[in-house]
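Every protein chain except one is present and positioned as in the full complex.
Note that the chains take the letters A, B and C in the order they are written out, and that residue 1 is the start of every chain.
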Amino acid sequence: MSAEKLTTLEDAAALVRDGDTVAIQNMATQAAPMALVRELIRQGRRELGVVCLVGGIPVDWLAAAGAINRLIGAAVSMEQFGLCQRYRKAVEAGAIRVEELSETALNARLGAGARNLPFLPTRGLIGTDLIDVNDNLVMLDDPFGGPSVVACKALVPDVALVHAHKADRFGNIGYEPTALWPDLGIMPKAATTVIVTVEEIVDSEVLRADPDRTVLPGFMVDAVVEAPFGAHPTSFYPRYGYDTAMHLEWIGSARDDEAVAGFMEKYVTGPADHAAYLEAVGGSERLAAVEAWEAS
Amino acid sequence: MSAEKLTTLEDAAALVRDGDTVAIQNMATQAAPMALVRELIRQGRRELGVVCLVGGIPVDWLAAAGAINRLIGAAVSMEQFGLCQRYRKAVEAGAIRVEELSETALNARLGAGARNLPFLPTRGLIGTDLIDVNDNLVMLDDPFGGPSVVACKALVPDVALVHAHKADRFGNIGYEPTALWPDLGIMPKAATTVIVTVEEIVDSEVLRADPDRTVLPGFMVDAVVEAPFGAHPTSFYPRYGYDTAMHLEWIGSARDDEAVAGFMEKYVTGPADHAAYLEAVGGSERLAAVEAWEAS
Amino acid sequence: MSDWQNSPPAEDWTIDELMIARLAACFADGDQACNGMASFVPVSAFWLARLTHAPDLVWLAGAVGLEPRPDRVPASTLEAPLWRDSIMYVEQYGDFWTIALNGRWLTKFCVGSAQLDRYGNGNNSIIGADYHAPRVRLPGTAGLGDMGSIGKALYYWNPNHNPRSLVEQVDFISCAGYLGGGTERADAGLEGGPELVITNLCVMDFHPETRHMQVASLHPGVTFEQVQEATGFELPTPEGQLSTTAIPTVEQVRLIREVIDPDDMRRREFGG
Partner (left out) sequence: MSDWQNSPPAEDWTIDELMIARLAACFADGDQACNGMASFVPVSAFWLARLTHAPDLVWLAGAVGLEPRPDRVPASTLEAPLWRDSIMYVEQYGDFWTIALNGRWLTKFCVGSAQLDRYGNGNNSIIGADYHAPRVRLPGTAGLGDMGSIGKALYYWNPNHNPRSLVEQVDFISCAGYLGGGTERADAGLEGGPELVITNLCVMDFHPETRHMQVASLHPGVTFEQVQEATGFELPTPEGQLSTTAIPTVEQVRLIREVIDPDDMRRREFGG
């Protein structure tokens, strides 16, 4: 037996406090915990810091909502849909401060945080200007006389937001055969609090049938929430692809303040909850379309 | 398509040269690449160094054969079957020099080797005498003013020996659902040459059906050999358990030089090849017994 | 769930059962526990705790299998029969050591050590004066060299309390205890440290200031003098009457004998 972790999206999002540093699973148009991001915006969270490997639409929506004032990450881009314009505009206006890291440097900062080490080294970034503008990176001699490294200071996010395929009510998290989303290897291990939304809550016996496909132990997870299509409009394979139409609708709006306000009201702050969001985007017909990614 | 890696046990073992530092997958009585170890002994390899997390019977047999003169590892033990007596005797006689590391320090040395870093830090071992007797460990100040760490110098074994469930002829290595043997995470990535024996060579399509259960890419593997029961007498789940009778026969012999010589001749140097070994241990009847581990 | 709370003390308990019950009492709901090799007493203790007062104690069998459902204690505590039917397999390199190093999880660790000294330093490396030319080569530090230094509360168990295993000073420190005693451990920047030593004669803890090992309770029928005689260093004279270690209950004994370890694997650790 284990402790109960199952809760509501509202209560889970309430574990995030104003000012927290929040690690958000995401890769351009993949695998973001969008239901949680929308709920944080609905709850009016402010002055958040975001940690992401490659942030996409969740970063842009949080920027549009004025919820974030700093970002630690390797890139922010929606790939084929272009730069995140609201994020970009906020950075250029000085409203969001960026700590830009290479992927190994971000991994090193989070890896040190997860392992209670003061730092981890990388050989990436040497020669770039990114070291000079960042107090969390410093050149360090090898004590054995070898080449110097970049020491990357430990980073412990207050919260990690993860979306996964399935979980039991005790917070043991399983995945369905697919390429593992790239943040899973370290973000949830580094963060103080871990919140996971899943496509489906299952009986523990379902996880016991495939224990090599359980990816996070319940004791590491503070709250688990059932949120089918919880990554929409990003992709979550093998269940669904990214929603092209919705990304296009967003980039069509993102350069215009009024259009952004309308978009956010229509899809993010207007719908009362996750179910209402799914209706707002077009309900089962729209969702069937993203489920049909393999045929596309 | 990929390059062909399939070869014979003889040719694969010939990639190991006298004096090499050889990382051997093993955990007490689990998952050792025994067919390769026996072939190295048959080929008369000398002055090898062994790297292991927790070495068991392969280390003892290599010590009995006089094949090794140094060991880098966290422990050597056959658990319920006790200490490895030939190894112990050789260490006490000064014939094998031991670099004893904690598990995180060994992981750090191998992890640095795999990632082309001069060192990686751990917070394990602080306060122990193991740092003082080891030039590959040194206390290092945190450049950010936090607690000191133990810098662990990069280790790149010449060869890693791995046993796995299945592979295609191009060296892509797959596993069957079970707890992953503990060395897989880093040893083959750190070594210059990787040799893998497998229970079964399969068509690549078998691996493509379960790509999340492929654990080493073919480009990392230099030679792959089909050797069913290649981990015997250690366990290799879910296919077979460890062979209790053979471990008992070994520890019954291990304190007596003559008995050791007889044992080695009967099981290791006498049989001409892996198939002859399997016959020598009792053939299909004995193998059926270790396959029945779940019923035991 | 058995009716463990209303069970009277057993009459036919054996020393292994008493040690298991005492160690079980150290683990509570919300803790995570893992075991290494040849760890029949800890494994039985975790299992007993889960069947009685700590159903939500998380067990990572062999540092591999989360929440397993083995048939019974098997002959090895580091092979698949122990982690049968787990809910997750934890990979050693990337996952287990990250979890262990983190500090929030696995805060308690059970240690078996060939030598243990008065300040709780452990030695599984060598017996003798020269590390590179030892009189006896022991198995090696394995995970202990980590667990002693990374802030864990250490629970030593020793089924064979004698002057060779409990020594004034270990020949070699391969598991950091309180080092030279007093504030030495804290001065080295280390948190946590040895908490209890449970042997076949008594339970010992460490003085909060000197960090010297001292008797906390005597097992039924054992005297302080017997403990002192079996110990390789001078124990502080107890102030007042020493308490007696609790006797396992009828239900605890039944669970150990019938459910957890019907094959008596735990007895393999005793009498060595």
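Keep this in mind: contacts are C-beta pairs under 8 Å (C-beta built on N, C-alpha and C of every residue); 3 or more make two chains touch, one makes a residue touch a chain.
Being a predicted model, the structure only gives us computed values, none of them experimental.
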Listed residues A:Thr8, A:Thr128, A:Thr192 or A:Thr269, member touching the removed chain: A:Thr128
Chain not shown: contacting residue from A:Glu100, A:Glu249 or A:Glu291: A:Glu100
Selected from B:Ser102, B:Thr128, B:Asn172 or B:Thr197 as touching the chain missing from the view: B:Asn172
Residue in contact with the excluded chain [from B:Arg17, B:Arg46, B:Arg70 or B:Lys189]: B:Lys189
Touching the absent chain when the full complex is considered, from A:Phe170, A:Tyr237, A:Phe263 or A:Tyr277: A:Tyr237
Hidden partner chain, residues of chain B it touches: 1-3, 111, 114-117, 168, 172, 185, 189, 192, 204, 207-208, 211-212, 214-215, 217-220
Touch residues of chain A, complete complex, unshown partner: 27-30, 53-54, 73-77, 79-80, 83, 87-88, 91-92, 94, 97-98, 100-105, 107, 111, 122-130, 133, 147-148, 178-180, 182-186, 235, 237-238, 241-242, 244, 293-294, 296
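By definition in this document, only the chains that are shown with their structure count from here on.
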Maximum centroid distance from chain B, chain identifier (CA atoms): A
Centre distance in Å when chain A and chain C are each reduced to the mean of their C-alpha atoms: 40
Chain centre separation (chain B, chain C; CA means) in Å: 29
Contacts with 2+ other chains: residues of chain C: 65, 86, 89, 94, 97, 101, 150
Numbers and ranges of chain A residues touching at least 2 other chains: 115-117, 211-212
